[in-house]
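Taken from a larger complex, these chains appear in their original positions, while the remainder are omitted.
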Amino acid sequence: MIEAGIVGGTGYTGVELLRILTLHPQVNVTVVTSRADEGKRVDALYPSLRGVCNLTFVTPTVENLASCDVVFFATPNGTAMLMAEQLLAKGIKVIDLSADFRLQDPLQWQHWYGMEHACPEMIKQAVYGLPEVNRAAIKATRLLACPGCYPTAVQLGFLPLIEQNAADLSHLIADVKSGVSGAGRKAELATLMSETGESFKAYAVAGHRHLPEITQGLEAVAKQTVNLTFVPHLTPMIRGIHATLYTQTSLDSDAVQHLYEQRYAHESFVDVLPLGSMPDTRNVRGSNKCQIALHKPQGGNTLVILSVIDNLVKGAAGQAVQGMNLMFGFNETLGLKTIALYP
Amino acid sequence: MIEAGIVGGTGYTGVELLRILTLHPQVNVTVVTSRADEGKRVDALYPSLRGVCNLTFVTPTVENLASCDVVFFATPNGTAMLMAEQLLAKGIKVIDLSADFRLQDPLQWQHWYGMEHACPEMIKQAVYGLPEVNRAAIKATRLLACPGCYPTAVQLGFLPLIEQNAADLSHLIADVKSGVSGAGRKAELATLMSETGESFKAYAVAGHRHLPEITQGLEAVAKQTVNLTFVPHLTPMIRGIHATLYTQTSLDSDAVQHLYEQRYAHESFVDVLPLGSMPDTRNVRGSNKCQIALHKPQGGNTLVILSVIDNLVKGAAGQAVQGMNLMFGFNETLGLKTIALYP
C-alpha cells in the first residue's frame, strides 16, 4: 500500500485520478491540493465522491506532500516544473499529467508553451509515459511525463506502421476529434454548453501544442523527420477522442491488420478490432482502453487508421495510473480493469 | 462463486448487468440469451466487453439456463412470467428486471400491461426488490421483482416522510425527468437523437405503468390510500432520473433533514445530501447510489424532495445485483462500489 498525493485536484484529470485511485487496491490517496478550495472537503466539490473520500483540500506545498510515496500533478502547465525537483529530492516519485516534461527540447517547450522552462536540466531525467513504447524506462524512472490525450491516440494509431517503416512519412495526416472535457474545468466562454453543444468546429489548425509532442514521438521511432498535419476538432460530447489517421502504404489490408494485431498482442489496453470495424468512442468511455481499426478503402494505397480513447482515462488519469503501476512494480492493470459505460 | 444467466442480454439493462456482473468477485456469467442474435459473440455486439466476455448468445430455453444458480430477466414485460416457474422448479433463483411480478394484483397488472398474467399464483411468492424497504424478505426469497426506475427514485424520496405519517397523502406530486435510455434499446422514431436531442417533453401524463407500482409501494407503508400525480418527462441525456417531489408537511426543514438522515443512516446506496443541496444526476451516473436533498422553500408548508439515480443502475441492473447479493448471502455492496463517472 502506497500513499499518493494529487496536486491540482479540482480539474477534470484530478477528479478522474481520484475516481481511479480511490478504488485502487494498493493506493491510499492522502493529500489533495487546491489553492482556491483550500479547507473545503473534496466531496463537497465532487458529490460523486461522497462516502469514499474523506479528504480536505490543502495548499500545494512540499511539506503537505512530504509523506507521499508518489505525487501526481494534474495542474496547468508550468506548475509541476516548479515543485518536481524538491519532491524527488525527498524520495517521492513524481507523475506529471501536464506538459512540463514531455518535450525533450526546452527551447521548443518555451516556443509552444509561452514561458521559459524552470528546470530544463530535469527534462532528461523524465521518461515519456507511453507504456506501449517505453515500458522498461517507465519502470525505472522516478519522474514520469504522461503523454497528452491527442498524442496518445495518434501515436498508438501510427506506431506499428512507422516501426516497420511502412508509412509515407512525408504526408501523415491526423484529423482528430475531441470531447470538450479536454479543454479542462475552466470558466471560459468557448466551452459553455451554449457555445459547444449542437455544433462542430476545428481549432488551433495553425498549430496545436500537441503537434511537437506527437512529432517527437513518431520521429523517435522513425529515426527520421516526419511531416505531420494535425487538425484537432471539438465535438459536442464530454469524453472521448477519435483520431482518423491517413497515410500511404504499400502493405495490403490483411498485412496491416496482422501487423497491428501482432504489435499489440500483449498490450492490455490496446485493442485492435477486426478489419473493417468502426470504433465508437462510447465503447472506451470511462475505461483505459484504446481501440484501433484499420481500413484501406476502395483498393487504393491510402490507409485509414481509426483510434479511439477516453481522453480523461487512457489520455490522462488512467495512463498515469498505468505508469504508476509500472513504477511501483504492481500489476500493470491494477485498478484499471473497468468496463466502458455504455450506453 | 455462483453461475449467472441473463435472459435478454441485448437491451440496455442486459448489457449493464454484464458490465456489473463481469467485475463481480463472486459471479461467473455463463449464459446470455438473445433470440435475434443467437450464435453471435456478445462482444461483437458490445465492443465495450471485448477482452472480458467470451460468451456467445444462445436461445432462451430452460435447458440452456439449467446450470445457473441465478437467472436475471432483462426482457420486455411478459417474458419472465413464462419461464420463471420452470427455473424455480430446478432450484434456480430468478431475478426479474421487468414488471411481471411487481404488482400484487393480477387484474391491475392486466389493466396496465395489456395482457393476461401467465402465472398469477406466483405473484404472491415474489418479493418486491427495494432493499431499503424489504431487505429481510429479499434475503429469503427465490423470486425477486426488481422495482422500476421511476418507482425507485420516487419511493426512496417519499418513504421516510410517509413512514412517519408526516406527508399530506391527498396531494402528492412526482414530477420526474428521465434520460432516454429508459425507453430501452428499440428501433423507434420517438427516441432517435434527432427527435429527443435538444428538446424536452412530458409523456404518458394520462397514466404511466409505473404509477400503480409507486402507489402500491407508498400505500403499503402508509397503510391508507395515497393520491399521487405522476408526470414523467424525457430529458435530452442518456442516463439518469431526477425526481422532484412535492407534498405538504408541518415538519420544519431541520426535522425533515434529521428524519431522512436517520432513516438512511445505514443504507449504503442512499445518500442524504446536506440540507438545501441540489443533486445532479451526473453525480450518480454509473453508480448504484440514490442521492436525496430536501427543501422547504420560502418558509411555506410545501416540502420539495429531490431524488436522483442512474436509471440503469439503481433503477435496474445495480439494484438487481444488490438484491442478488442479499439473496445469496454476499455483502450487499459486493461488485457495486463503483464511483460515478464525472464529468
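Going by the order they are written in, the chains are A and B; count residues from 1 in each one.
FYI, contacts are C-beta pairs under 8 Å (C-beta built on N, C-alpha and C of every residue); 3 or more make two chains touch, one makes a residue touch a chain.
Everything quoted here is computed from the prediction, not taken from an experiment.
> Fill in the total copies of the single sequence across the complete complex, 2 being in place.
The whole assembly in this structure file has 4 copies of the sequence.
Heads up, the rule we're going with is that only the chains that are shown with their structure count from here on.
> For chain A versus chain B, what separation do you get between their C-alpha means, in angstrom?
Spacing between the chain centres: roughly 36 Å.
> Going by the contact rule at the top, pick out the chain A residues touching chain B in the complex.
Per the stated touch rule, the residues are 12, 15, 19, 22-23, 46-52, 181, 185, 197-198, 238-239, 271, 273, 277, 279-280, 282-287, 289, 291, 337-343.
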